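Working notes, beginning with the structure itself.
Note that one protein chain is taken out, while the other chains of the complex remain in position.
Per-chain residue numbering starts at 1, and chain names A and B are given in the order in which the chains are listed.
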Amino acid sequence: MLTEHDFASQKRRADVVARRLADRHTPLIRNAWYVAAKGDEITRRLMARTLLGVSVLLYRTEAGEPVALHNRCCHRSFPLSEGKLEGDTVVCRYHGLRYDAMGSCIAIPSQSQSPGKIGVRRYITMERGPLVWIWMGDPALSESTPLPHPEWLGHPDWDIEIGYVNVKGSYVHLHENLLDLSHLSFLHETTFGTPEYAAAPIETKIEGDDIQVWRHVPCVLPPLYAKPLGWEGMRAIRHSGSQFVSPGLHVNSGVFENLDLPKEQQSPPPMVKVAQIITPECQDRVHYYYAFCRNFVRGNPEVGAFMIKGFTAAFNEDVYALEKISDMHAQEDASQFYEIDIAADRAGLQMRRHLKTLADRETAEVSGVAPHFGKVPGAE
Amino acid sequence: MLTEHDFASQKRRADVVARRLADRHTPLIRNAWYVAAKGDEITRRLMARTLLGVSVLLYRTEAGEPVALHNRCCHRSFPLSEGKLEGDTVVCRYHGLRYDAMGSCIAIPSQSQSPGKIGVRRYITMERGPLVWIWMGDPALSESTPLPHPEWLGHPDWDIEIGYVNVKGSYVHLHENLLDLSHLSFLHETTFGTPEYAAAPIETKIEGDDIQVWRHVPCVLPPLYAKPLGWEGMRAIRHSGSQFVSPGLHVNSGVFENLDLPKEQQSPPPMVKVAQIITPECQDRVHYYYAFCRNFVRGNPEVGAFMIKGFTAAFNEDVYALEKISDMHAQEDASQFYEIDIAADRAGLQMRRHLKTLADRETAEVSGVAPHFGKVPGAE
Partner (left out) sequence: MLTEHDFASQKRRADVVARRLADRHTPLIRNAWYVAAKGDEITRRLMARTLLGVSVLLYRTEAGEPVALHNRCCHRSFPLSEGKLEGDTVVCRYHGLRYDAMGSCIAIPSQSQSPGKIGVRRYITMERGPLVWIWMGDPALSESTPLPHPEWLGHPDWDIEIGYVNVKGSYVHLHENLLDLSHLSFLHETTFGTPEYAAAPIETKIEGDDIQVWRHVPCVLPPLYAKPLGWEGMRAIRHSGSQFVSPGLHVNSGVFENLDLPKEQQSPPPMVKVAQIITPECQDRVHYYYAFCRNFVRGNPEVGAFMIKGFTAAFNEDVYALEKISDMHAQEDASQFYEIDIAADRAGLQMRRHLKTLADRETAEVSGVAPHFGKVPGAE
């Protein structure tokens, strides 16, 4: 049994480590690409969505281009999403101010003179495959920051299924969850974990921001994979990878090797890739899309439906875990909490140090919630 | 498209202007008359209502006088409204302390000796027509502050209908809403707005605290007025006025002139007057009564019911707008908001400067939430 002296000295040490780690209180990273929505969610109907704590208006122009504007009339803060889309312009429902798709206010019905150069922020968007990405940080940095969209996501060689869930919890902890898959045997015991998973050796590859974890787990695959592959009861190796790509994206990979079938029948090997799309709604909620892609049993909607159903059940277990942890942090003694890291956390800690560095850099550069400075390149 | 430089310099300018304007954060004005309730709501049953952030007990004496006391037993803060009314006295349900209608504690059952000079605040009330007004500020100032009750409100020459809605939002923004009727064509598009309304010239009359806006709108009247008047499809001029009277009252007037009927048939011209009764419940909620009076088609309850129904539908649109704006201010980036004023805001800005001056003066005089100092004139 630990003594109070043990707790006190552990807390001191943990607090020193934690100072360099992002956690639920770290300001959100604004200079990064995030997925605003699936492309098919953005239509000719005005849609409001909170992203990075900011209410954003999403719609498509008549030409089909996605538009993202600050969803707040510059006059009296009425949400533009409650108004009307007329052509490519938006009319505020309160006093009728009209905005073009660049966010400029182009008409004020109660006055004849021109509104002058007023308007709302327009956020840069990029549509790739089934996703629309958004840049809400310093516009000057958007061009030099590559879009993290993976080439296989939406590529015709891969079948794709996309799910969504709104998570009560911090995006930092969702990333951390995805980098330590030793939880599969416990949290996902009945969905896609197998008992061998917890103890399989962890191979951590860290090269700067490229943070990956791989495991090679000899096992009988869980039904989620075994059934579609027809490998039920067969011995296999599950090569399983987690890669932190950017604050808004994480990629999980699975490569499956059957030990009971000849190698020739497994070329190319069956693979799944899951884009774990992590967009902070605000400090403690996440828009969580998971785009699950596979290169096997393709063109089979029943298999697609079976697998996305299985993934959804499993990811809802993660959502449940993050929510329980979030509740724990609402306890009166939360300010006294400290956490002890284990060996499996190595990649997660590296990722949290990286996010903390990014957040500190943004805080140093600007003050205020919406540090948008400089010009939008190519616009105006 | 605006650059970040534009936003930053607009914010700087807007912040300077906003410093002199009342907004949702400005302390409520206490030295003013507000409507506590309709007279018929105050009965021989104890009733609790929060006014200016203070829980107030309302009831009538046996002689029919309205009484307003601080609704909190001075002993252990139990709400007196949960107790019993015995004669003109109130007995606390917790330990039985008995208060007279002046708020003095006159008996403590558990002790034989007199309670001494203890009690709760009694607020001055004035009953006029269908309304009971209350003064919750410095008692010394009540006599020198005229009651803003309009003489037509409850006058037999006018038919009256009264509606009520509890608004989630700031009373400042409700006043501002009522002073800029250019929103009629948009927010009230399907109720009592007409398209011409937005662009009709605005006549702003400001004389000290008397802030008025008038518009003269050539139009076909909306059905809310046209139907009772029998003017459907006819050309008319809608003379429409908004007047800020005091922090607790706003008056809207409508004078209707038919261009297709002879002048002689329109004397006196049909008029509506709406007392917009605005009592802050607390910093971000409002008790909103609207007393709608007309001088035409009188003594016709069906017309009365039709019109109050129409007004209620329209005013609920204002309530919806204020609530949406209130939600917007709950966003994580709200501290960064700034607002841009337009020409139609001239009267509203003057009103907000006036409220800010009143609030600043009260803050300078006293500190604390309930700045009640000096003696109640004529009492004791």
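Heads up, the rule we're going with is that a residue touches a chain if its C-beta (ideal position, glycine included) is under 8 Å from a C-beta of that chain, and two chains touch if they have at least 3 such contacts.
Here the structure is a predicted model, which means the values were calculated and not measured.
Note on the undisplayed chain: of the listed residues B:64, B:109 or B:201, the one touching it is B:109.
Checked against the hidden chain, the listed residues B:11, B:38 or B:93 yield one contact partner: B:93. Only one of B:38, B:75 or B:235 touches the absent chain when the whole complex is considered: B:75.
From the set B:19, B:117 or B:263, the residue in touch with the chain omitted from the display is B:117, counting the whole complex. Chain A meets the missing chain through residues 1-8, 10, 173, 176, 180, 182-183, 185-187, 198-199, 202, 321, 324-325, 327-329, 331-333, 335-337, 339-344.
Along chain B, the points of touch with the absent chain fall at residues 50, 53-55, 72, 74-79, 82, 91-97, 102-104, 108-113, 115, 117-119, 121-122, 138-139, 282-283, 368-370, 372-376, 379-380.
Here is the rule we use: only the chains that are shown with their structure count from here on.
Rounded to whole angstrom, the centroid-to-centroid distance between chain A and chain B, based on C-alpha atoms, equals 46 Å.
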